[in-house]
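Note that this is a trimmed complex: some chains were dropped, and none of the rest were shifted.
Per-chain residue numbering starts at 1, and chain names A, B and C are given in the order in which the chains are listed.
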Amino acid sequence: MPITPDQQAEIDTLRANPQPTLRATAPGMEAHLYKAYDVLDHGFIRVIDYMGDDAAICQAARVSYGKGTKSVQNDEGLIRYLMRHWHSTPFEMCEIKLHVKLPVFVARQWIRHRTANVNEYSARYSILDREFYIPAPEHLAAQSVINNQGRGEALTGDEAARVLAYLKDDAARCYDHYAEMISDEGQQGLARELARMNLPANIYTQWYWKVDLHNLFHFLRLRADSHAQYEIRVYADEICKVVADWVPAAYGAFEDYRMGGATLSGKAIDCVRRMLKGEVVTQETSGMSKGEWREFEGVIG
Amino acid sequence: MPITPDQQAEIDTLRANPQPTLRATAPGMEAHLYKAYDVLDHGFIRVIDYMGDDAAICQAARVSYGKGTKSVQNDEGLIRYLMRHWHSTPFEMCEIKLHVKLPVFVARQWIRHRTANVNEYSARYSILDREFYIPAPEHLAAQSVINNQGRGEALTGDEAARVLAYLKDDAARCYDHYAEMISDEGQQGLARELARMNLPANIYTQWYWKVDLHNLFHFLRLRADSHAQYEIRVYADEICKVVADWVPAAYGAFEDYRMGGATLSGKAIDCVRRMLKGEVVTQETSGMSKGEWREFEGVIG
Amino acid sequence: MPITPDQQAEIDTLRANPQPTLRATAPGMEAHLYKAYDVLDHGFIRVIDYMGDDAAICQAARVSYGKGTKSVQNDEGLIRYLMRHWHSTPFEMCEIKLHVKLPVFVARQWIRHRTANVNEYSARYSILDREFYIPAPEHLAAQSVINNQGRGEALTGDEAARVLAYLKDDAARCYDHYAEMISDEGQQGLARELARMNLPANIYTQWYWKVDLHNLFHFLRLRADSHAQYEIRVYADEICKVVADWVPAAYGAFEDYRMGGATLSGKAIDCVRRMLKGEVVTQETSGMSKGEWREFEGVIG
């Protein structure tokens, strides 16, 4: 259970107390504020704050004084134009702050996105909770035999049972020793900043993560992608849902031009043109490598 | 007059329409939202949006669920501790968005602060207004004779009059020709992206500028400093006022540790120690260059 | 003439004095070092320094100890794979430092690329040279009648002559007054930081600009694009030439996947699939707006 009753009570208190503001508000996002959405076995994402909405993107693009006199339809057209033509700065005018609880090995991937602000729970200063990610059976995947960086089918039978036992037992033992090492009962107690090194990478950490909408879209494009590791993809998927409610027009454009789109190389465009003229193009006559051709076939169906 | 009646009406409309929100609100900042504060002869700053408050800084530093149960006094102590020990990430959790109207030569200094988001009014796309910065007589300063990068006393008499006439006439003539070149009456009309190159650097531009509190403090430390050029310092001074109302505890710590503080070199600390023991230290015995010693004397009074 | 004989002599001296180094060297780039390549009427680009080569990209991607035992062919395949799959960090391992002389209005566009290091000639501290960009007749373009942010045909006849006269005369007069205002002969002399505001945006400035290869490719994709303003595109084109000699494999991949490639939206991919199955798709049945459809037709020829 990711959230304790005490924590839930704090969240309920925050949600019970609206204040008047003159800032742009996004009703779809207000409905999400502070709530914890479960991810994996002990993780969550929570929206802590946000700045801006679809109209704010357009207002910045136009450098206008008020909300502008343009209609919602015009705003959507402008947003789609901006997205299509890689105008990134208007999307940077929206900002979101999330509270995320996630396994350390996921956090290590996540932090590679540098254009964001982060405050992580400090294991130098504080004691980590006894919570570890243990994959559900259907996610206990075998190494892919065709892609060094991918997964195959889920493990089954004895092998699955043995793996689960290792993951659970090792995490439990490492945590027991961690707790014992830092204990100051009848001993000095090891420094927390040292003891933490005994904890495996499936232990949960948490952080506040703040990012602008342009960089969030970049994160989501890479991490909500089908090639991303499952354990970070589920976080990205959950974030996608709240973003869709926050800035519906921008999210719609993102879905069409980024998530649902594809970049074709010069060679690939040439092949499409030839194929549309009726030519039968094969990998051999395409000028592409086998890998590129396979990916190209994936795009054109 | 920086703001037209139409623009003021748009601002009034925005200020007349509070909405409920569950986000952290800063009452001191709500009072500033959208209002235009005059800077120089035609410029202004306006707060368009903000995220977070003093409590949000502490909440992120503690990675806590609610606002925390700590008192305001504890929050202030924590904020001072964070500022003193150069913990920058909690301050990054607050964000501000400004609408700024400013001369181009000021904009060119400002933009050197890279860790911010900007959307500038496009002179490729739109026509610039006929507004130029002309210094008030008391700011028509002579070149400093001791500092290549500074100012001396204000010019007077004929010289002042001649300079003002040049600045006004050249701006007027350049703008007249700009307007004539882009006109499509009876001619094709020069492309706006080319015509703009005829405009001098005292013409006003405007932009939306969004920045986090840590990077804003860095900007203010450099640009509200007495060595900054007057024409950017007045913008920084005006921003300081709204920040003081937005995050009073953080701004107080910033004033004490950054604006009012000073960094001493290892040599300077050594001199202070010797002086406190009663030694008479001179530039010659200090190990410092003349420039360093002069600055050191400025610090210790 | 962008370079004076004295400057050329300094460049020749630098080029006459090779030193042994153990670092990765790119022979194609050594041939360019320090040389000034003319751009526009008084501008140039010069390569001042570089770090890394094609092999360094692969070495970082593999986190290997030496240059690796892989062949050049393998390296090229890996580089194409990295570029195709948006792996940006290995390209960040190469760095280039340029000295650029360029008109101020071009510099204002250029500086919007924030992920770079810049040192610009200071007009607060120093006196700017009397050099202005005056377009060649064939680049004196009219405003586009279909695109607010574009150009049409070149102006002709009286209009062209009038525009050229304005640009030249206004620049000359503004500079004369600038020089007169800062003069300390028989007067105090206006502060340089103020006098510069009388100078139009076609005056030349110069800077040192340092950027990693990933961010340089991003810059080149936007600024060497046919929609970029001509006056910045010619700088991007010149930089492309030296990059092609520096990291031939990376540049080749960039050309194929970025410059020569195109991003299709989800809707566009769907249309391609339908068209390849023999369906006649029109704008009306495509689900795209007129603008999107026109751009789509441009891609598929």
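Here, a contact is a pair of C-beta atoms (placed from the backbone, for glycine too) under 8 Å apart; a residue touches a chain by one contact, two chains touch by 3 or more.
Computed from a predicted structure; not experimentally measured.
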| item | value |
| --- | --- |
| Number of identical chains forming the whole complex, with 3 shown | 4 |
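Here, only the chains that are shown with their structure count from here on.
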| item | value |
| --- | --- |
| Self-contact between copies chain A and chain C, residue sets same or different by half | same |
| Equivalent-chain rotation between chain B and chain A, CA atoms, steps of 5 degrees | 180 |
| CA centroid of chain B to CA centroid of chain C, Å | 29 |
| Computed distance of Cα centres, chain B from chain A, in Å | 34 |
| Averaged-CA centre spacing for the pair chain C and chain A, given as whole angstrom | 33 |
| Set of chain C residues in contact with two or more other chains | 112 |
| Interfacial residue positions of chain B with respect to chain A in the complex | 7, 10-11, 13-15, 17-25, 30, 33-34, 48-52, 56, 59-61, 63, 65-67, 89-90, 92-93, 95, 97, 99, 117-121, 206-208, 210, 212 |
| Residue ranges of chain A touching chain C (in the complex, touch as defined) | 77, 80-81, 84, 86, 89, 112, 222, 255-257, 259-269, 272-273, 275-276, 289, 291-292, 295, 299-301 |
| Of chain B, residues touching chain C in the complex | 103-105, 108, 111-112, 114-115, 118, 122, 124-126, 133, 135, 140-144, 148-153, 155, 159, 162-163, 166-167, 170-171, 173-174, 177, 180-182, 184, 187-194, 196-202, 229 |
